[in-house]
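What follows is a single structure, and I will ask about it in a moment.
The complex is shown incomplete by one protein chain, all other protein chains being positioned as in the whole.
Moving on, here comes chain A:
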Amino acid sequence: MEPSNDVALDIIITNVVAVFRTRCHLNLRTIALEGVNVIYKPEYGKVLMKLRKPRITASIWSSGKIICTGATSEEEAKQGARRLARTLQKLGFKVRFADFKVVNVLAVCSMPFAIRLIDFTKKNRPIASYEPELHPAATYRIKTLKATIQIFSTGSLTVTGPNVQTVATAVEHIYPLLFECQKPLRK
């Protein structure tokens, strides 16, 4: 059975993680005391700063490395990162916006059918693994794309990959495989 290409699947991106460097040393205490939405964790040696506009949480290390999480698109991640850098600049540090890179994208998607996980795992033996004792979903890792897809029996998928394009490709890749092992819904 060939899957119809007319089906439009909604791939919703829920989280984008990006890193960048400011190329200068940051004094965490200053940031902690003068910033508004800031949590200082001296045990871990980092500062958490939360922005409201693109809803973003950033972990800032004193070496100047910053990890931004919580954005819902790559553009937003970049914008948030730049905003953050601007804030740090205003606090008095000589920041530069260097090496911005989106590291991870998490998306969810829902199939219009339920899936037989055991069959699916049997057919895709080494690439897919399913351990019901540990996790209710089957994990499918695509090495070429470096993407991981978690497949639940209800037909929902969560896909993680290094960028949005990879995620889309992964979903396309796996759709035919899932279509074969589907379970037609009754009600």
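Note that in this section a residue touches a chain if its C-beta (ideal position, glycine included) is under 8 Å from a C-beta of that chain, and two chains touch if they have at least 3 such contacts; residues count from 1.
Just so it is clear, contacts and distances are computed from a predicted model.
Peer 1: Quick one: find the hidden chain's UniProt protein name among "SSX family member 2 interacting protein", "Transcription factor IIIB 90 kDa subunit", "Proteasome subunit beta" or "Ribonuclease P protein subunit p40".
Peer 2: The missing chain's protein name, per its UniProt entry, is "Transcription factor IIIB 90 kDa subunit".
Peer 1: Of the residues A:I66, A:V95, A:L157 or A:L177, I need the one that contacts the missing chain.
Peer 2: In the complete complex, the chain left out is touched by residue A:V95.
Peer 1: With the missing chain put back, one of A:A114, A:I142 or A:V164 would touch it. Which one?
Peer 2: Among A:A114, A:I142 or A:V164, only A:A114 touches the chain that is not shown.
Peer 1: Can you name the residues of chain A that touch the chain not displayed here?
Peer 2: 23, 32-37, 40, 42-43, 51, 53, 75, 78-79, 82-83, 85-87, 89-91, 95-98, 100, 114, 116-118, 121-122, 125-126, 129-134, 136-137, 152-155, 183, 185-187
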